[in-house]
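Reviewing the structure listed below.
As you look at this complex, bear in mind that one protein chain is not there, while each of the others sits in place.
Entry: subunit A
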Amino acid sequence: MQQETKRGLGLIAPPFFYAVLLMAGPLLAIVVFSFWTQDYLTVDRTPTIANYVEAFGDPIYRAIMGRTLWISGLVTLITVLLAFPVAYFVSFHVDPSRKSLWLFLITIPFWTSYLLRIFLWKVILGYNGVLNSILSYINVPLEAVGNATGILWMQEGLSAPLYSASAVVLTLSHAFAPFAILPIFVALEKIDRSLLEAARDLGETAVTAFIRVTLPLAAPGIVAALLIVFIPTVGDYVTPAQVGGPGGLMIANMIQTQFLGLNNAPMGATLAVIAMLIVTVIALATVWLARRLSGVR
């Protein structure tokens, strides 16, 4: 037992120090920084909540935070909604011997660098891009469609979807799809198929059996997918910087601007802490809600 404990501690030690050094340490520094203030070229180390007051009071920060949550929420929703049918198909309708091939194919986008994929979207969404070329070639009346559907870039007629919040949503949804498919697939795989037969046997149709059995049992996977997509997209910095334009900037871009552009590290730290807290609250709420809904005890 003693020996076991020692071995366990020995094994955990390197990653533990690594985590303290590179995770907990910087995190603590960020929290400490957030209670300081920037005094032109020097940092005023008197503890104060002035930054927090400003972050919550200034409409710019509120707007960017709101937009960040809106974009991330939309990306999460779209990604998980699109991922579920894929995962369901692979789990329920693909021959067992071909499932791993399907999963392998799903991960193919990871073979190219994320930056390359962003640039691909630029090519597709740009003013002279693939999408616009096709739309103008088949003579889609952009303004009319835009007015009818409320899609902003179409309403403006001559512009392109690139450099907008829509472009960020599109690019992120595409990038995170495999992350959402895999946990949902795993949850669906774990469902004993005789449970679905039992539901049919007890009087449910295929659709109601899905709602009463498949969906609640897939809930852990869906929650995992929601969080896996939502948490990193809130903090995403590259995508909005590349395809977001002024209307698609997110909180991470603002944090970067505070640290580097405006030389206001304490304010950047404050925004980072706030973003972290909001993500924590939303993540916990999601888990709690899913547990309530699916009746898992």
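Annotations
One rule holds for everything that comes next: a contact is a pair of C-beta atoms (placed from the backbone, for glycine too) under 8 Å apart; a residue touches a chain by one contact, two chains touch by 3 or more; residues count from 1.
Following the convention adopted for this analysis, contacts and distances are computed from a predicted model.
From the set "Putative molibdopterin-dependent oxidoreductase YjgC", "Spermidine/putrescine import ATP-binding protein PotA", "Chromosomal replication initiator protein DnaA" or "Menaquinol:cytochrome c reductase cytochrome b subunit", the protein name that UniProt assigns to the chain left out of the figure is "Spermidine/putrescine import ATP-binding protein PotA".
The chain omitted from view is touched by exactly one of A:Lys99, A:Lys122 or A:Arg200, namely A:Arg200.
When the full complex is taken into account, the listed residue touching the unshown chain is A:Pro216, out of A:Gly129, A:Gly146, A:Pro216 or A:Pro232.
Listed here are the subunit A residues that touch the chain not shown: 192, 194-195, 197-205, 212-213, 216-217, 294-297.
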